[in-house]
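The other protein chains are all here in position, but one chain of the complex has been omitted.
All chains are identified by letter, namely A and B, in their written order; residue positions are counted from 1 within each chain.
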Amino acid sequence: MKISFTKIIILSFAIFILGIFWQGLKTNKNYDTKNLVGSKISNFQLSEINNHQQYISEENLKKNNYTLINFFASWCAPCRTEHKYLLNLSNSKKEIKIIGINFKDKKINANNFLSELGNPYDFVGKDIDGKTSILFGIYGIPESILINNELIVIKKIIGPIDEIQFNEILKLIQ
Amino acid sequence: MLSNIGISLLVLVLILSFLIIYNASLDLKISSQSVKKNIYKLSLFQITFIILSFFTLIIGFINSDFSLINVYENSHTAKPLFYKIAGTWGNHEGSLLLWVNILVIFSYLFLVFNRNHDKKFRLYTLIFQNILILGFLFFLLLNSNPFNSIYPIPLEGLGLNPILQDPALAIHPPLLYVGFVGCSIYFSAAMASLLSDYGGKLFAQSIKTWVKISWCFQTLGIIVGSIWAYYELGWGGFWFWDPVENASLLPWFAITALMHSLIVLEKRNTLYAWAIILCLLTFILSVTGTFLVRSGILNSVHTFASDPSRGIYILSFLSFMIFSALTIFFKKYKKENYNFNLKSKEIFILANNWFMAFFLVTVLIGMLYPIFLDVLINEKISVGPPFFNIVIIPLVIPFMILMAVGPKFGWIKSKNKIFYKALFLILVAGVINLFIFYFFGKYSLLSNLIFIAAIFLILHSLLDFKNFINNKNKLELPRIISHLGFGLLVFFIGINHQFSLEEDFNLKVGEVKKTSAYVIDFEDISIEEGKNYKAIIGNFKLTNLKNNIVQYLNPEIRIYPNPETLTYEAAIKTKINSDLYLTMSNVSRSEYYNIKFQKKPFMIWIWISALMITFGGFVQLTLKKNEN
Partner (left out) sequence: MNLKIFFSIIYFLFLAPLYSSDERIKLLEIYKNLRCLVCQGQSIADSNSDFAATIKLVVQDQVNEGKTKDEIYNFLISKYGEWIVYQPTFSKSNLLLWILPYFIFIVGGLIIFAIIRKSKHNKAN
C-alpha cells in the first residue's frame, strides 16, 4: 500500500479531530466567569441603602488592603447560609473590609434581614434594578468578589461562600 | 417480567447478528450466485425479534410498568396514552432502541429488495451493517439498557415534562431517525462496494432508493422539529443554529449532495469515488452528531441528560468506524479519469456538491470551534446564529442561481440559448424585487440580491412546471417541485425577516402599550386549573392601527407540579398573510409581566415551502421504475 501525502493529511486530520473530542469530554462544561480573576474594577458609584447622600466609589476601595464585595438579598435563601462566614470575616482582625450590595430588594426587607442575622458589612449599598451587578460581572445571587488595594479581582465566589472558600479567602488575605 | 422478555429478545438479536456475519462470511466463498436461504431466515428472525423488543418497551410504557427504570424515569400514570407511547422513544435509552430497530429493518429490507445485484456486494453489506448493529447493541445492553429493572417497584413515575407532551415532538424522532440511521445502510453498502469491486452504475442503482428515502425523512424530520420549536418553545423563531439542530443538518447536506451525485454516477458512470466518500461521510456525520449531542460536550437547549460514559462509548465506536472506512477506502481507491464539459449537467451537479460541502464545513466548524478552543487554549467562546448567518447567507445567492440554471443543461454538452433565457429572467426578477423594495420597505443590498436570486429560481421553476404540463415528462416533476420549494422558502424567510415587527416590553395588568403598528391592551389575568397544571392566562386586546381590526390573544404561564416547572405558552394567531405572536412571563418579585410581541408576515408559507421541498422527494419515490 503506497502511502501518499494526501492520505497522511486525511489520517492526521481524523486523529486530530478525534483527539480533540477525547479531550473535550474531560473539560468542564459549565461556564462560569472565573476567568475574570485578574481584571480590574472600574468606575462605579454606590449609594448607601438607608442614606442616598452617602456613597462610595472605587477611590474609597483603594484605601483598603482587601475588600470583599458581596451581593445579597433578603429573598435569597443561600444568602442565609453564607452569612456566618461574612460575620466571621468582619469580626476577625484581618485587613479586610466587607461591602454588601443589596440586589433587587426592598430597603425594609434588607434591614430586617441584617438585624435578624447580623450585619457584617462596613457599607451596604443598594442595587435596586440590578444594573450595578452587571458592572461587577455578576450573574446570580449570592456572588462575591475579593479585590486588593489595586482593585484587581483576586477571587470570585459564585454561589454561597462555604467552608472551603472561606478558608481560601483567609489564605489570600494573609 | 417485561424486563426479562426485553433483554432476552435483545440478546437473541445479538446472537443472530453474530450468526449472520458468520454465515455471510462463509457464503462469500461459495461461487453460486444466490445468497444462501438460511441467511434470509436469520435476517427474518432478527427483524422479528428486534421489532418485538421495541413493542415490549412500548407495552411497558402503556401499562406504566415502573419495574422498568426507563418507564419509571420517563413516564407517569397521568400522562395521556398518546404521550405514554411517544415517551418510549423520547428518552436516551428508548431512542437508542429505535436506532437499533432501524439499523436492523434497513438491513433486512436491503437484503430482500436487492436480489438482482451482485451476491458478494450484498453479503458484504449485510456483514458491515451487522457490525454496526453489534456495536450499537453492545452499547445498548451494557450502558443504556431500556430494560433495566428496579426493585422495589415505585408506585409512580417521574416523567411528566410538559414540554415533551406535544404531537410534533412525538413524531419528530422517528422521522429523523429514518433519515439519520437509514443512511447506515449505504455506509455499509459503500464499504461492500469497495471490497467487492461492485461500483459504477449498478452500485448507484442499488442504493439510490435508500438515499432518497433517508433524504425525504431527514428533511421532514428537520421541518417538524422547526415547527415544534416555533409553536412550543416560545421565542417566535424556528431555527437557532443550536447544536442539536446542526447535528441533524450535517447529514442532510451530505445526503443531498449524494442524492445529486448518484444521478451522475448512474447516468455517466463517473464520480464513483466521490459518491463512496459521501456514503461513508453521511453515517459518520450522523454518529458524530449523536456523540456531540448525547455526551454533554456541547450545551444546548435540548440536549438529553448527559452521562460521560455514553460519550466515551460513542466516541470509541465512531473512531472505529472512521478508521475502518479510511483503511478500506485507501486500500481500494482507484484513480478515475474525468471527462467533463464546462457546459454540462454534470458540472452543475458537481457545483451543487461544492456548495453542499461548503455549507457542511461551515456548520461543522461552527459547532466544533468552541470545543477546539476550549481544549487547546482553555478559552470559552460562543458561536451562534450571527456566525452561521453571516457566513452562509451570501453564498446562498449564487447557489440558487445555479440551482435554477443547472437542470437546464443537457448531459455532456449544451447550447447557449440557456444563457439568454436566464438573463431575461434575472431582469424580470430584478424588476419584481424593485417593486417589493419601493412599495413595501427598504432593505440592504444583500437582501436585494437574495430576493432577486430567489425570485429567479422561482420563475425558472414555474416556467419548467408549465413545460411539464405540456410535455408530461415526469422525470422532471420532483426536481421542479423541490427546487421551487427551496426558492419559495428562501423568499419567504427573507420577507419574514425583513418585514417582521418585534417588540419587547414590560406591562402591568390594565396597562396599554402603543407601538408603531399596534395598540396592545393588557386587559386582565385569569387563572385556570388544567388536568395536570395551573395556568395564568393573559387576556390581551390587540388593535391594528392601520385598519382598526381588533384581535384577542391569550398567552399562558403554566405551572406544573412534581417537580415544579414553568412553561410559557405563546398565543399564536396564524393567518394566510401573517402570524401574530405573543408571549408573557412574570418579572420576579414585581407586578410586571415581560411581553414579547411579534408580527411575522407569511409565516405559514415558510412551512408550506419547506414541506414542498420534501414533497418533491416523496413524489420521486413514487415514480415507477421505468420512469426513473
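Following the convention adopted for this analysis, a contact is a pair of C-beta atoms (placed from the backbone, for glycine too) under 8 Å apart; a residue touches a chain by one contact, two chains touch by 3 or more.
Only a predicted model underlies this, so the values are computations on that prediction, with no experimental measurement involved.
Student: Given that one chain is not shown, what are the shown chains it touches?
Tutor: It touches the following shown chains in the full complex: A, B.
Student: Among B:Leu202, B:Ala351 or B:Ile393, which residue is in touch with the absent chain?
Tutor: Selected residue, touching the omitted chain: B:Ala351.
Student: Identify the residue among B:Val361, B:Leu462, B:Ala517 or B:Leu621 that touches the chain left out of the display.
Tutor: Touches the omitted chain: B:Val361.
Student: From the listed residues B:Thr48, B:Ser324 or B:Asn341, report the one that touches the chain absent from this view.
Tutor: In the full complex, the listed residue that touches the missing chain is B:Asn341.
Student: In the complete assembly, which of B:Leu155, B:Ile381 or B:Ile576 touches the absent chain?
Tutor: Checking the options B:Leu155, B:Ile381 or B:Ile576, the one contacting the hidden chain is B:Ile381.
Student: Check the options A:Ser39, A:Asn60 or A:Asn148 and report the residue that touches the missing chain.
Tutor: Result: among the candidates, A:Ser39 touches the missing chain.
Student: May I ask you to list the residues on chain A that touch the chain which is not drawn?
Tutor: Residues touching the hidden chain, for chain A, are 31, 33, 35-36, 39, 104, 129-131, 133-137, 139-140.
Student: Since one chain isn't shown, list which residues of chain B touch it in the complete complex.
Tutor: Touching the missing chain: residues 234-235, 237, 240, 242-243, 299-301, 303, 337-342, 347, 350-351, 354, 357-358, 361-362, 365-366, 369, 373, 377, 379-387, 390-391, 395, 427, 430-431, 433-434, 437, 442-445, 448-449, 452, 502, 504, 568, 585, 587-588, 594, 596.
The rule is simple: only the chains that are shown with their structure count from here on.
Student: Just the number, please: Cα centre separation of chain A and chain B in whole Å.
Tutor: Computed value for the inter-centroid distance: 42 Å.
Student: What residues of chain B sit close enough to touch chain A in their complex?
Tutor: Where chain B meets chain A, its residues are 291, 295-297, 299, 308, 311-312, 315, 318-319, 322-323, 326, 330-331, 368, 371-372, 374-376, 380, 588-589.
Student: Quick one: in the complex, what on chain A touches chain B?
Tutor: These residues of chain A touch chain B: 1, 7, 10-11, 14, 17-18, 20-25, 27, 29-31, 35, 75, 104.
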